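A single protein chain has been omitted; all remaining protein chains appear in their positions.
Lettered A and B in written order, each chain numbered from 1.
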Amino acid sequence: MRYGMAIDTRKCVGCSDCVVACQTENSIPHGYTRDWISETVEGMYPNLALEIRSERCNHCDDTPCVRTCPTGSSHIIEGGIVKVTHEECIGCGACIESCPYDARYFHPEGYVDKCTFCDHRVKNGQDPACVSVCPTHCMYFGDLDDPNSEISKVVAKNKVKVLAPEAGTKPQIFYLV
Amino acid sequence: MREELITSGRMNPGIDPVLHGWHWPIPFYLFVGGLAAGLLFFAAYKVLFGKEKDFPTAVMIGPFVALAAIVMGLMALIYDLHHPLYAWQLFTTIRIESPMSWGAWTLMIVSIVNAVWIFTYLKKIFPDFNLKQNFLRKVISNFIEEKQSEGKLNWDWKYKFLRDFESFLIKNRKALAWLMMILSIILGVYTGILLSAFNARPLWNTALLGPLFLTSGFSTGAAMLMILSKTHLEKIAFSKIDVLLIIIELFFITHMFMGYLAGSEVKAEAAHYFMGGEFTVTFWVNVIILGLVVPLALETMELLNVKIPVIIPGLLILWGGMMFRFIMVDAGQVIRYLY
Partner (left out) sequence: MKTTRRDFIKISSLGIGGLALSTSPILGWVPSFLKEDDNTPDDSTAKRYPNYCEVCFWNCAGWVYTNKDKDGNEKIWKIIGNDDDPNSNGRFCPRGTGGIGMYYDKDRLRKPLKRVTGEDGNQTFVEIEWDEAIDIVAKKMKEIKTKYGPESFALFKHGTSGKHFATLFKAYGSKNMAGPAYSQCKAPREEGFRMTFGHPLHSPEPLDIRNTRCLVLIGSHLGENMHNGQVQEMSEAIENGASIITVDPRFSTAASKSKFWLPIKPSTDIALLLAWMHVIIKEKRYDIDYVEKNTSGFEQLKNHVKNFTPEWAYGITTIKPDIIRKTAREMAAASPAVIIHPGRHATWYGDDTQRSRAIAILNALLGSWGRRGGFFNPEKAKLPKYPMPAFPKPKWSWRDIAPDKYPLAKMGVTNLLIDGSHPDKKEGHKIKAWFVVGTNLPVTIPNSKRTIEAIHNQEFIVVVDTMPSEMAGYADIVLPEATYLERYDDLRLAQHREPTIALRMPAAKPYAETRPGWKMCKDIAGKLGLSEYFNYNDYSEVLDWQLKKIGSSLDEMKEIGVMKLDRKYNDLYFHEHMEHEFETPTGKIEFYSNGMLAAGFAPMPVYTKHPEPPKGFYRLIYGRAPMHTFSRTTNNPYLMELMKENALWVNPKTAKDWGLKTGQRVWLQNHQGAVSTFSIAVRVTERIRQDSVYMVHGFGRLNKKLTKGYGAGISDTEMVTDVKIDKETGSTGMRSNFVTFLTEEPEKKEKTV
């Protein structure tokens, strides 16, 4: 089993519903976020291209964040989900520095927090909160190891890219472009 | 025009608009770590090569400064933790892949060996000493015999195991020196590669940063000894070492920037931060000119027998070494992968 996400940038409108939904579902304190929206505009008026992306921890295959964690608080669970055990985290910031995507942040309570792929929902067979609310249905979540899963098909069928592949972390969030 | 922006979300303090997850304690910790590594290396080296007599500062005073530096460094490190009360968890695991874990353990072991080293020299450094009636004296007098005459203290241990331990160490000083030399190199390499282990940051992602920090650490150690030394012999010796180390450093720095420029788009961009960009002035003035070129010139003159108070190049090297680490930590957090 290998959980992953695919996000169709051709459908995403950057509405940020995925961001608020994560905040309410996971009770993220105001002023912090686990996911965010970025936008790249290229070209010159009137020949323009806009790419909108919903971003979060990539639950990488090669995890510098887990590797650099001195306490073992950052770890990997079933399905390749990268998690942080709050009460083992000393807040040294090593994992933050080692993530090329700036996907982690210091929670005001002192530990480091990040996207959990909503494992508390996934274990009940639900989609992550962000995926489940997305009004444009542009996000797909599932088992990349299962060739019959929707996400595997979507990734196989479309042109995809990952973010900053040169950082070498083997991200597991794929952007359809 | 290319416009790249985070349109919503991610106002996580410490992450946005630029990463500053690590603050002053980390570069400070790297600086004192490098300094301590240099000091301990020279102490051990001089003992191993039988120069103990000629280099009393390096062998006996340096390690004191090193221990103080390590303690300050550890304190800074813990201060930077967001959960300092959990710091003990650093020592419930060894995670070889984690430079932080490695560093915590290295520092702990080095500080023990360092303390032991000092222990073996206590008699030589403070043959007789006076201490007012205070807490420290009370503690110490639990372990040593007080000399009745004049209330002076010396290091006559009360307990046999301490006396045995001491003579055992002195007998095996060479072995201890070997151990400390190896550990000091590990410490130096560690402070060097801490950043380059974080290859998520394009600026830190270079193999040259390790050797460069190692050299720079040793050079600050030599500079410190240069300042502390009382004899001309010692001063000149470390001055020479420093000239050599500075030349090596300049060589590494040139190569590092050439590497950036020849590298990927982000790497080239990283280099531009130092060549016209945000960090240009601070870097060139503090690190290259004040920290390397000027002291190099001054020391060369000194070696050519022009009288220059050694404290000036010494302090400049220390300053440059510290600024180098502050700038690298800061800039490394600013420069990110583009996508």
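Everything that follows uses one rule, which is that a residue touches a chain if its C-beta (ideal position, glycine included) is under 8 Å from a C-beta of that chain, and two chains touch if they have at least 3 such contacts.
Because the structure is a prediction, the values reported are computed rather than measured.
Per the touch definition above, the residue from A:Met5, A:Ala21 or A:Cys57 contacting the chain not shown is A:Ala21. For subunit A, the residues in touch with the chain missing from this view are 1-2, 10-11, 13-17, 19-21, 23-27, 30-31, 33, 41, 43-46, 48-50, 52, 61-64, 66-67, 71-72, 75-80, 83, 85-88, 116, 119-121, 123-124, 126, 129, 132-138.
The omitted chain makes contact with subunit B at the following residues, 1, 3, 7-9, 11, 89, 92-97, 197.
Note that only the chains that are shown with their structure count from here on.
Rounded to whole angstrom units, the spacing between the C-alpha centres of subunit A and subunit B is 38.
On the subunit A side of its complex with subunit B, the touching residues are 14, 16, 19, 31-33, 35-44, 52, 64, 67-73, 87-94, 96-102, 104-106, 110-112, 163-164, 166-169. Every residue of subunit B that touches subunit A in the complex is listed here, in rising order: 1-16, 19, 21-22, 77, 80-84, 86-87, 89-90, 92-93, 95, 97-104, 197-201, 264, 266, 333, 336-339.
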